[in-house]
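Handing you this structure, nothing more for now.
Missing here is one protein chain; the remaining ones are kept as they sit in the complex.
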Amino acid sequence: MFQTTLEPRFSETDILGHINNTVFPVWFEVARQDIFKLVHPTLTHNDWPMVVARIDIDFIRQTQYGSTVSINTYIARIGHKSFTVSHEAWQDSSLVAKGEAVLVWFNYTQECSCPIPEDICLLLKKHLQTAHNN
Amino acid sequence: MFQTTLEPRFSETDILGHINNTVFPVWFEVARQDIFKLVHPTLTHNDWPMVVARIDIDFIRQTQYGSTVSINTYIARIGHKSFTVSHEAWQDSSLVAKGEAVLVWFNYTQECSCPIPEDICLLLKKHLQTAHNN
Amino acid sequence: MFQTTLEPRFSETDILGHINNTVFPVWFEVARQDIFKLVHPTLTHNDWPMVVARIDIDFIRQTQYGSTVSINTYIARIGHKSFTVSHEAWQDSSLVAKGEAVLVWFNYTQECSCPIPEDICLLLKKHLQTAHNN
Partner (left out) sequence: MFQTTLEPRFSETDILGHINNTVFPVWFEVARQDIFKLVHPTLTHNDWPMVVARIDIDFIRQTQYGSTVSINTYIARIGHKSFTVSHEAWQDSSLVAKGEAVLVWFNYTQECSCPIPEDICLLLKKHLQTAHNN
């Protein structure tokens, strides 16, 4: 499991006084940075090997400015051409949001998906976590 | 059905040369503006009656800078305390992304959900569209 | 003079109930889209000819969600290797913010500035406006 800690930004609040819902996909992408480094250590963009196929987020509680957010991230599924990343955001000991992202192994030059290489599968498997309790 | 047209912003692109996935929740919230006006015409924040409980987005094709995006939005479900909004984003005659948002009728002072008022239900029903073809 | 009209986005508000200051550089870049099209009509990124060297923004009044913003944009200065774009944002007949951006003619492959081509200068000159009244 990967853990990312971040401080909500003032500009991420909205007029309702909480963190705007559109900020969570950004935070969860920040949390995937550890997975980016795992499967593509150079982080170079001209051979970037993934594309986002789907995201979903459940908002459980309002998230506040002024208190640290901690995001737990793990691999929830490894398929032939795609894998699923699972995120949980916690603030002040409460689960505030959780969500998933499906990443497809992707060749940007040919604009097509391709099988996840075996060595990458092995790396991902180390972080595979099929069940978890909230 | 509501239709929103927008021009991708330069700052919404990313290093992979397309529109970043985190932009779509923002665009879909822009598209819900018509629904905000429908159910809360004043748009005043101190009595804002909704909170986002869930979003999901499927990314179907890469979206490019320099070409207009059109978003079709309709009500997909009306429940007792929540309703679901459905969005489809089109660019150059292709469906590029689709997603849903679940909005809960919400009292921010008491921090609790409440039944959708009957007059609001009637307004929403006019835009209810249970099946659609892509 | 170019004119851009935009509707403040819900996600662009902040906890103080107004549009967050960091949104204006985004809006002003949106307003420069007309200048991008003027000097680089294809909008292709692999031969993008400019880089931002400086921005400044004066915030004159608070900007509100729920009311259209109109941005007037013109060329304020044309130099040898750079030019200055000037923006004014209006909401409800009030000037809410104004600012400038200095754009340098730039070769991204060689990572160096270069003289603005004469034909581009001529295009820019048509939109040059050295004095203006608020």
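Which chain is which? They are A, B and C, in the order written, and residues in each are numbered from 1.
Just so we're on the same page, a residue touches a chain if its C-beta (ideal position, glycine included) is under 8 Å from a C-beta of that chain, and two chains touch if they have at least 3 such contacts.
Predicted model, so just to flag it, every value in this text is computed and none were measured.
Contacts of the undisplayed chain with visible chains (whole complex): A, B, C. Within the complete assembly, B:22 is the residue of B:22, B:72 or B:86 that touches the hidden chain.
Annotation: of A:33, A:94 or A:129, A:33 touches the absent chain (contact as defined above).
The chain not shown here is touched by just one of C:54, C:80 or C:125, and that residue is C:54.
Within chain C, the residues in touch with the undisplayed chain are 15-17, 21-22, 25-26, 29, 45, 48, 51-59, 62, 108, 111.
For chain B, the list of residues touching the undisplayed chain reads 10-11, 13-15, 17-18, 20, 22-23, 65.
Where chain A meets the omitted chain, the residues involved are 7, 9-11, 13, 17, 26, 29-30, 33, 36, 43, 45, 65-66.
The rule we apply is simple: only the chains that are shown with their structure count from here on.
Homomeric contact chain A/chain C is classed as same-residue, with over half of its interface positions used by both copies.
Put simply, the C-alpha centre of chain A and that of chain B have 22 angstrom between them. Rounded to a whole number, the gap between the C-alpha centres of chain B and chain C is 28 angstrom.
Inter-chain centre distance (chain A to chain C, centres taken as mean C-alpha positions): 33 Å. Each of the following residues of chain C touches two or more other chains: 10-11, 13, 17, 65.
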